[in-house]
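Starting off with a structure, shown below.
Shown here: the complex without one of its protein chains, the others still in place.
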Amino acid sequence: MPIGFQILDRALRVIRFLLPILGLLLVWELAVRTGLAQAGILPAPSTILARAVELLGLTGERAVLFGHILASLRRALVAFALAVAVGVPLGFLLGLSEEAQLWVSPILSLMLPLPAVAWTPILLVLFGPGDLTIVIVCFLGAVFPVLYSTMQGVRACGRQPVWVVRSMGGSGLDVLRRVLIPSSLPALITGFKLGMAHSWRTLVAAEMLAALTSGLGYMIFAARSYMDVSTMFVGVVCLAAIGMLIEHVLFGTLEHVTIHRWYARDAQTGGRQ
Amino acid sequence: MTLDTAEIPRRRLPLPPMKLIRPVVSLGVLFGLWEIAARTGAISAFLFPPPSAIFAALWISAGPNGDPPYGILLDIALSLYRLLAGVGLALVLGTIIGLAIGLTGWGRAVFKPIISALMPIPTLAWTPVLLLVFGIDNRTTITVVFIAASFEIIYNVVTGIEMMTRKVYWVAASMGASRLQTLRYVVLPGILPYLITGLKLGVGYAWRALIAAEMLAASSHGLGFMIYDAQEYMDMKSIYGGILTISVMGLLIERGVIGALEKRTIEKWGVNVER
């Protein structure tokens, strides 16, 4: 296909994707303008956009939005880093030793159905509202996906690849470095992606419950008490957009340079031979 | 070769009694150490009340002397009601939307972009917005549950349809089946295993979202509200008791209810749902 057609084709696809979303926004806008929907509860998209411009400081007001975003990102990232630091080693341990996994799994399965946010009341009593409580809650949200993915990745490796390296006279370190880590890397990246997503998703609720002055969750919850619905919607859109950027741009690229290259053919199946 | 390796068990299979012993021992050790630490004052008995005291408080709360009487049972019932209502709604609407996306061109064109735009929004971010619309009301929490459960259901229904080979439709067509008959006899049973997988994941998300929403929406009763409310009075025993109840209820729903459903369908048919 000539390049010109390719560009046209891609543009058409983007338009076809955006059309229903734009349609929905249009219906929404009209519903508010004609008074079908109460502007006090559901502000028109144009109103929300105007508010976003204000919050970004483009109209000369104080750019409060960036401060909230940065505060939220910092907390989510610290929690994620902690989750990786704890989840990956623990995942390797439980993945390698079936015995350890069997003993620990009752405790894990008791923790799993709990939303991380459920720990907030205890943390509020222990540490009060603030960064520490929020970071711990997000950490609890992120650590399980990281742990489970690591465990699965290590398990899925199987015995034969380990045997190949062993039969070449490789040491335990060789097995770890040349087999276990690379072969569980795709699962690790999936785990990181899920972990970061969970950290980010937990963050909103944690900030609503425990933030004192900043963060997107705080911004949304604070706006609620002033009935400032437009700001609430700006916050919601920011949360979604940043979450998507992290997931697709950051981890998408990471997956692309590793998994998709190694498993050119069987990328979907997870690629064990 | 496959048979040859199959006869080498990785480790010896756990004997049935061992399967029971392990959780009892490992949880027993955890709670036992906690109990001792709290009783001897190694950790603060106020912040970390001994498990025996937590269980005792739970027991009282489940009886007529609780405050309010049968309080914890009331909370459980209300949380379950919200879960059931939201998940039921998600099951019906999610299946319909999933079928529309999987089977019709217009459904795919309209719903797919809208859903991909809505999916990245953290479920709980809806709570304050819903609070404005519905106020402190069951509808707020039920809607959060609905949102949390529906994406997984839609996604799995669509996957289920995509997984069916075209030949299945050809078989139906060669028997002279109408569109409705094809839906009834081919598509719906075909996607059932996927629907159940979606339901399982959806209920898991929904349960967690519900608890968080109950905390945020400060509704009356419900397990999430209960633990958040107890924090205001620094009633640590109730918080721990509530957390324990949430976790056990979640396990029961996932393993008991959905697990039984899976056994009767997916496992019986020998279908392997990749997720």
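Each chain gets a letter, A and B, in the order it is written, and its residues are counted from 1.
Just so we're on the same page, contacts are C-beta pairs under 8 Å (C-beta built on N, C-alpha and C of every residue); 3 or more make two chains touch, one makes a residue touch a chain.
Please note the rule applied: contacts and distances are computed from a predicted model.
S.K.: One chain of this complex is missing from the view, so tell me which of "Acyl-CoA dehydrogenase", "Phosphoribosylformylglycinamidine synthase subunit PurS", "RNA polymerase sigma-70 factor (ECF subfamily)" or "NitT/TauT family transport system ATP-binding protein" is its UniProt name.
M.R.: The record for the missing subunit names the protein "NitT/TauT family transport system ATP-binding protein".
S.K.: Among A:A37, A:L73 or A:L185, choose the residue that contacts the chain missing from this document, as touch is defined above.
M.R.: A:L185
S.K.: Considering the whole complex, not just the chains shown, which residues of chain A touch the missing one?
M.R.: These residues of chain A touch the chain that is not shown: 159-161, 163-170, 174, 178-179, 182-183, 185, 258, 261-266, 271, 273.
The rule is short, and it goes like this: only the chains that are shown with their structure count from here on.
S.K.: What whole-number Å value describes the gap between the mean CA coordinates of chain A and chain B?
M.R.: So the centroids are 20 Å from each other.
S.K.: Taking the complex as given, what residues does chain A use to touch chain B?
M.R.: Interface residues on chain A, with respect to chain B: 16-21, 24, 41-42, 98-99, 102-104, 106-107, 109-115, 117-122, 124-126, 159, 200-201, 203-205, 208-209, 217, 220-221, 223-224, 227, 229, 232-233, 235-236, 239-241, 243-244, 247, 269.
S.K.: Show me the residue ranges of chain B that touch chain A in the complex, using the header's touch definition.
M.R.: 10-11, 14, 22-23, 25-27, 30, 47, 109-114, 117, 120-129, 131-133, 204, 207-209, 211-212, 215-216, 224, 227-228, 230-231, 234, 236, 239-240, 242-243, 246-251, 253-254, 274
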